[in-house]
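Below is a structure I'd like to ask you about.
Note that one protein chain is taken out, while the other chains of the complex remain in position.
Think of it as A, B and C in the order they're written, each chain with its own count starting at 1.
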Amino acid sequence: MRVRLTVMLKDGVLDPPGKAIGHALHMLGFGNVGEVRAGRVIELELDEADPARARAQGDEMGARLLANMVIETFTTEVVG
Amino acid sequence: MRVRLTVMLKDGVLDPPGKAIGHALHMLGFGNVGEVRAGRVIELELDEADPARARAQGDEMGARLLANMVIETFTTEVVG
Amino acid sequence: MKAGIVVFPGTNRERDMAIALAGSTGRRPVLLWHRETELPELDLVVLPGGFSHGDYLRSGAMAAHAPIMAAIRGFAAAGGHVLGVCNGFQILTEAQLLPGALLRNAGMRFLSHDCTLRVERGDTAFTRHWRPGDLFRAPLAHGDGNYIADAGTLDRLEGEGLVAFRYADGSPNGSARGIAGVLSPNLRICGLMPHPEDLVDPLMGGIDGRPLFDGLAELFAA
Partner (left out) sequence: MSGTRTIGPELAREFGLTANEYGTLLGIMARDPSLTELGIFSVMWSEHCSYKSSRVWLRTLPSEAPWVIHGPGENAGVVDIGDGLAAIFKMESHNHPSFIEPYQGAATGVGGILRDVFTMGARPIANLNALRFGSTDNPVTRRIVDGVVRGIGGYGNCVGVPTVGGEINFHPAYDGNPLVNAMTVGVARRDRIFLSAAAGIGNPVVYVGSATGRDGIHGATMASAEFDETAAARRPTVQVGDPFTEKLLIEACLELMATDAIVAIQDMGAAGLTSSSVEMAGRGGVGIELDLDHVPQRETGMTAYEMMLSESQERMLMVLRPDRTELARAVFEKWELDFAVIGHLTDTGRIVVRHQGRVEADIALAPLADAAPLYHRPTAPSPAPEPLGSVPDPVGIEAALIWLIGCPDIASRAWVWDQYDSTVGGQTVRRPGAADAAVVRIPDSRIGLALTTDCTPRYVAADARLGGAQAVAEAWRNLTAVGARPLAITDNLNFGSPEKPEVMGQFADAIAGMGEACRALDFPVVSGNVSLYNETRAPDGTSRSILPTPAIGGLGVLNDAAQAVGLALPSDHDLVLLGRTEGALGQSLWLREILGREAGSPPPLDLVAERRTGDFVRGRILAGTVAACHDLSDGGLLVAVAEMAMAGSMGVRLDVPQSGVSPQAYWFGEDQGRYLLAVADGAAMVEAARRAGIEGRVLGRSGGDGLTLPSGATISLARLNQAHGAFFPALMAD
């Protein structure tokens, strides 16, 4: 199965890349852009046929390594 | 509207972070992890009520700034 | 003093650190490979600067799970002294041996220049050759040095005197409250972003960083 983790900073945590991107978009003339948040995605190929187990494993990898739970949250999706 | 761009390296382009993450997951005991690709997500608040227009604007921002079209591709979703 | 410097894949300031420690202690520190599972008998463990595992996930994240980190946790739990500089600081926060996290510099660029640090307290193993309020120069060289923690944690750090060093000339990387280095509650784990180990020789432009190493050397003189 293929699993995708999307890792974002927790609400309220300052996001320097997001801020910089928002600024750059305004400079490019995208005046209607409001808040911008930047995060990471990690797509993994798992040797696992069961979607529920694949997702559970994704959750475990997220909590143990892929996200820093002090400042980040993540969501896991099974994408194929 | 809220728009999410997911930016990934094009197929075949070396992904050092993906490689290193895959390696780290193996070291942590996740032996069934295959290929890992790392990418970026950017979530934007747009002052735009029409989903089609929001997505079109996301696409434009992706092509012009948010993705490096030389080595990356991106997808745009309207998420709310 | 018996000091050990941990080398992770991608560590690159272990030599600088060894020179600084040897200069103050007269004794070569041992280099410890990240795959080790036990530590030799040591007074001090140092996590030096660099780009462990390329810093490809988050700075320090993968190193925080290295086999040697279990031994270092044990060493710290037993009251051992641990110093983390730059990537070492990032690793200590990722391992949650120190609170907070180090985000991308506010200006989104790697920063490499000298900064001035203010010493916040002079009664720790790491700061005993300074007095509170002392200023010293240190080169910084990092892309992710923007220290953050939630307001409660920051208040607690301040309240309990666990801020070791602050940027004296504003916060070049956006760090909350100008924090450049923090301490564990028992004051025996210290992490900081700038590199005192790169300023211990007049030939390289000064010896501002030496008190840190002289203080440790004196504490563990035996």
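Points worth noting:
As a working rule, a residue touches a chain if its C-beta (ideal position, glycine included) is under 8 Å from a C-beta of that chain, and two chains touch if they have at least 3 such contacts.
Values in this document were obtained by computation on a predicted structure and should not be read as measured data.
Partners of the chain left out, restricted to shown chains and counted across the full complex, are A, B, C. When the missing chain is restored to the complex, the residue among C:111, C:168 or C:219 that touches it is C:111. Contact with the omitted chain, checked across C:121, C:195 or C:210, is made by C:195.
Mapped onto chain A, contacts with the missing chain fall at residues 20, 23-24, 27.
Chain B residues in contact with the hidden partner, per the touch definition given at the top, are 9-10, 12-16, 19-20, 23, 68, 70-71.
Although one chain is not shown, part of chain C still touches it, namely residues 9-10, 12-13, 15-16, 19-20, 49-51, 53-56, 109-113, 139, 141, 143, 195, 197-198, 200-201, 203-205.
The rule we apply is simple: only the chains that are shown with their structure count from here on.
Averaged C-alpha coordinates give centres for chain B and chain C that are 34 Å from one another. Our note on geometry: chain A versus chain C, Cα centroid distance of 29 Å, whole angstroms. Mean C-alpha positions place chain A and chain B at a centre distance of 9 Å. Shared interface positions of chain B, i.e. residues touching 2 or more other chains, are given as 21, 24, 28, 38.
Residues of chain C in contact with two or more other chains: 57, 62, 65.
Taken in their complex, chain B has these residues touching chain C: 16-17, 20-21, 23-24, 27-28, 38.
By the touch rule above, chain A contacts chain B in their complex via residues 6, 8, 18, 21-22, 24-25, 28, 30, 32-48, 57, 61, 64-66.
By the touch rule above, chain C contacts chain A in their complex via residues 57-58, 61-62, 65, 93-94, 96, 99-101, 103-106, 108, 146, 148-150, 174.
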